[in-house]
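Below is one structure, written out as structure tokens; comments come after it.
Excluded from the complex is one protein chain; the other protein chains are retained at their positions.
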Amino acid sequence: MDVWTLISFGPDGWGDDIAYGVLVTASLALATLPLGLFVGFMVALAKRSPDKTLRLAGDIYTTIFRGLPELLTLFLVFYGAQIGIQQIVRVFDPGASIEVNSFVAGMVALGAVFSSYASEVFLSAFRAIPKGQYEGGYSIGLSKGQTMRLVVLPQLIKIALPGLSNLWLILLKDTALVSVIGLADILRQSSIAARVTKEAFLFFGLACLIYLVLAIISSVGIGAIERAVGKADIQR
Amino acid sequence: MSLAGSPSETIDPPPPPARGWPRERIVGTALLGLWTLLGLGIILFLIRSWDPDLFAKYAPFYLSGLGVTLALVAISSLIGAVLSIPIAYARMSKNPLLYGPAYAYVYFFRGTPLLAQTFLIYYGFGSFRPQLEAIGLWGFFREAWYCAILAFSLNTAAYQAEILRGAIESVPKGQWEGATSLGLSKLQTLYKVILPQALIVALRPYGNEIILMIKGSAIVAIITVYDLMGETRRAYSRTFDFQTYIWAALIYLSVVETLRHAIEWIERRITRHLKR
């Protein structure tokens, strides 16, 4: 079979399977992003809290998820957490079973890794915002929450954007690891195609190219967001 | 706000540090409690499933796996460091013939997953055996270990080139001009003036890159290299005991933490003269 048949969308081709893999990779990354951003922001808040216990709790979180290999985190979440949850549920209801599917497991594991790095990005962005901004907010009668939302956050996002874009690109690549826990992403679909057709170079090369295209699309998107944020700055 | 007070009181003083049990402390204590519970749970699990025979049998394997992981990272980082110099040079050049390929190289290796690159080199090149034999390279690609070194070196070279470039560009242009005006050649300037300053900037990114490599190296287990993760998988495949993975997690965590603290210590040492 020639190359074009192999990567076509027909019954003999693997194009449709790999396209499905792209869909899985993209939706996993997109689903992880909000989770990772939210948790990362919360952890950053904890780490700059005046309270020692909260700071320590945040530091433990980052230490663990930045120190473990992503592959191991994935495995621990996928099997370990599931067995743990199962045992807790069984205490209440011996017959029940709660299923954490590989998509959710991937989302949680990648989200944990993403958020621990994101918390550092947010933290350094927080440090870049002068104290006067908060004081200014309070002095015009804004509450703590309002100051955060209306004064600090818009600046924070702008400062944190380059760091976060970088993390997004890393996340996109880390999704490849979910192929190991059986989620049919780009790499897994390509591996199956490579195994069945024995065209390893073709399919792994194709997988690399697809990741590259995703990275390029992301860069274009990030560029647009950065310009939009920058423009808002000029208008002010 | 009270209008009745003197003018100086119209501005609220900063809130005094909270006493007693404010919300933050409650949340913090609860979260710490959760961590403690998790830690205790893991310790309890390890104690309950403690098996001296198992330990005696697999501890040496874990040690050798750790050795393989560290060797892989050390060798690839060194090769990557050497490779990164010409790449960074080309990347900073104004000649498009140099700049173009270097940019493409860096973009490819930073834009695709390391796992996919490793598969491409191990299984992808593996399918070109006759061609590789013809040019005498098959002996190299035959071994998973060399394939892993190649993939990791090429990958980290791209990242290190960017670190190097960023660090050199972070040194103000005036330093170059100053050195030139003193009559130093370009090479002398680079070695004596620019690099010492650039490396201080680069230390932390370099450290992070090595940590990322240690974590990333776990994937070589998938291409039959017995690194720490590979030994863990092997131990697990024999015992079906989940504690094998917990031990691996603890080892990885302590290696990464040790390294991180070492880098911070070095950074503090070499930036002592910059402290004001």
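A and B label the chains in the order they appear, each numbered from 1.
As a convention for this text, a contact is a pair of C-beta atoms (placed from the backbone, for glycine too) under 8 Å apart; a residue touches a chain by one contact, two chains touch by 3 or more.
In the analysis below, contacts and distances are computed from a predicted model.
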item: The complex's invisible chain, by UniProt name, from "Transcriptional regulator", "Outer membrane lipoprotein carrier protein LolA", "Ferredoxin" or "Transporter substrate-binding domain-containing protein"; value: "Transporter substrate-binding domain-containing protein"
item: Options B:Y123, B:F152 or B:Y206, residue touching the unrepresented chain; value: B:Y123
item: Hidden partner chain, touching residue among A:Y61, A:F78 or A:Y138; value: A:F78
item: Subunit B, residues in touch with the chain not shown (by the definition above); value: 123, 126-127, 129, 138, 142-144, 222, 224, 230, 233-234, 236-240, 242
item: Contact footprint on subunit A, counting only the chain that is left out; value: 11-12, 17, 75, 78-79, 82-83, 86, 92-93, 95-101, 180-182, 192, 195-196, 198, 200
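Keep this in mind: only the chains that are shown with their structure count from here on.
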item: Where subunit A and subunit B are represented by their mean Cα positions, the distance between them in whole Å; value: 18
item: Residues on subunit A engaged by subunit B in the complex (per definition of touch); value: 46, 49-57, 60, 63-64, 66-72, 75-76, 79-80, 83, 135, 138-139, 141, 169, 173-177, 179-180, 187, 190-191, 194, 198-201, 204-205, 207-208, 211-212, 215-216
item: Subunit A partner contacts - residues on subunit B that touch it in the complex; value: 1, 11-12, 14, 17-18, 22, 24-25, 27-29, 31-32, 34-35, 107-108, 110-117, 119-120, 123-128, 211, 214-219, 222, 229, 242, 245-246, 248-249, 252-253, 256-257, 260
